[in-house]
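I'd like to ask some things about the structure below.
Note that one protein chain of the assembly has been removed; the remaining protein chains are unaltered in position.
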Amino acid sequence: MDLSPDDRFQAILDADDKIEPTDWMPDGYRQTLIRQIAQHAHSEIIGMQPEGNWISRAPTLKRKTILMAKVQDEAGHGLYLYAAAETLGIGRDEMQHLLHTGRHKYSSIFNYPTLSWADMGVIGWLVDGAAITNQVALTRTSYGPYARAMVRICKEESFHQRQGYEILLTLCRGSAEQFAMAQDAVDRWWWPSLMMFGPHDDESPHTAQSMAWKVKRVSNDDLRQQFVDMTVPQAEYLGVTLPDPELRWNEQSGHYDYGEVDWDEFWQVVKGDGPMNRERLANKVGAWDDGAWVREAAMAYAAKHDGRLRSAGAGGAA
Amino acid sequence: MSYDVPRMAGDAAWTEHDADDHARRPGDEGSGPMWEVFVRQRRGMSHVHAGSLHAPDAETALLNARDVYTRRSEGVSVWVVPSSAVTASDPDNAASMFEPFAEQPYRHATYYDIPDEVGHM
Partner (left out) sequence: MTGPEQSRVPFVAASPQGMVVAGGLPAHVVYVLRLGDDNLVMAQRLGEWISRGPDLEEDIALANVALDHLGQARALLAHAGALEGMGRTEDDLAMGRAERDVHNLLLVEQPNGDFAHTVARALFLDAYQVELWRVLSGSGDATLGGIAAKALKEARYHLRHSSAWAVRLGDGTALSHARMQAAVDDLWRFTFEPFAADAVDLAAAASGVGVDPEVLRAPWDARIDAVLTEATLERPSDPYQRTGGRQGFHTEHLGHVLTELQWMQRTFPGLHW
């Protein structure tokens, strides 16, 4: 009468319940999750750099405040996600090491440079917008700690896209030079934003297993379509032109038709040859290495002053 | 935010890992052990688990918890507990630990029939 661990695992999935850290899970599920959650976390952390690039030059003190708070939130999101991944039996430092040595990746969108203030608007509008498209779905992901981290992230996320769009509204209603700045940023970020959704599903053999495990809830192409449908009217409101001559409303399907992503560029950037892959990783590794003596000092102090902590391991509770 | 990172041809399979991946590297100093964070949102409420973080000692854990978990006016009081101090129930024993209580309806008000005329009870 007792279910096998495998059957119990499947029963939880079938009931749309959550798998928790102490539940039995197939090794493939565990490893897939570690990789996915860790890479999601890495993306948040690396994502601090392109926006961080404009903190010192924000045009007003209010915009500087908002941008600092947003980038700070991204650090926090990375932290929540690393914590979720740690419940699967891997340490945060190990995950970082995998990122630093190139064995783990992060979202390619962050390998593009931020070249004007308008990029801050477009990143909030398009990049956060693309991420949010998948976000609600991820709050229903099968692994409990990941789903809970996503709920917290969703709550904090609410201002991120809005502040970006507000920047663009101001630019598009401003001077001709400001409008041109906004249009130029849109021209550079539109296609990379579509690339965020990944390859076509039929070219992503890994999608099927992730969907079966309810780690991934919606397919790449469906999400990309959802994003386009949501974003085109927003672009029209701003008055900017999206750089896709094939973009048009399809009355029959009830969706926007759009052009084909440049998959050569896509794979080039994923492979590591995008505009800023080397710099982003070098900055990340550099910050970590520069901080080594600080972390060592903190640990040394703790060891000297509180014997209890010498034996406190890296264990995690759910 | 959610970021899917596609696999490339030639990538190690997603399910591959070796023991070395999970080994701590000598000289690779981390941010210390893990702590669980509990936040009391308002007077009168309990502390609720908010999440976890890394810190080398209790004072740093407390300051970090305040910075990470209370920025949106989420709390008036914070507890931090080394994760290693938490004792968790064993999921293999979940049935005998918790299911018997599902068969004890007499512990709940709804088990008892009080006529409406008596008024609220």
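Residue numbering begins at 1 within each chain, and the chains themselves are lettered A and B in the order written.
We adopt the following convention: a contact is a pair of C-beta atoms (placed from the backbone, for glycine too) under 8 Å apart; a residue touches a chain by one contact, two chains touch by 3 or more.
In this text, all values refer to a predicted model and were calculated from it rather than measured experimentally.
Of the chains on view, those touched by the hidden chain across the whole complex are A, B.
In the complete complex, the hidden chain is touched by one of A:L3, A:A212 or A:A297, namely A:A297. Screening A:Q72, A:T139, A:Q209 or A:Q234 for touch with the missing chain picks out A:Q72.
In the complete complex, the hidden chain is touched by one of A:G28, A:G102 or A:G174, namely A:G174. Of the candidate positions A:I55, A:V218 or A:A235, contact with the hidden chain is made by A:I55. Listed for subunit A, the residues touching the missing chain in the whole complex are 45, 48-49, 52, 55-65, 68-69, 71-72, 75-76, 78-79, 82, 117, 167, 170-171, 173-175, 177-178, 283, 286-287, 290-298, 300-301, 304.
For subunit B, the residues touching the chain absent from view are 30-31, 53-56, 59-60, 63-64, 67-68, 71.
One rule holds in what follows: only the chains that are shown with their structure count from here on.
Averaged C-alpha coordinates put the centre of subunit A at 22 Å from the centre of subunit B.
The part of subunit A that touches subunit B in the complex is made up of residues 20, 22-23, 27-28, 31-32, 34-36, 39-40, 43-44, 47, 72, 74, 76-77, 79-80, 83, 86, 89-94, 97-98, 103, 105-109, 128, 131-132, 134-135, 137-138, 149-150, 152-153, 156-157, 160, 196-199, 204, 206, 216, 220, 267, 270-271, 292, 295-296, 298-299, 301-302, 305-306, 308-309, 311-318. Here subunit B touches subunit A in the complex through residues 1-8, 12, 14-17, 21-25, 27-34, 36, 51-54, 56-58, 60, 68, 71-72, 82-84, 86, 88, 90-91, going by the rule given at the top.
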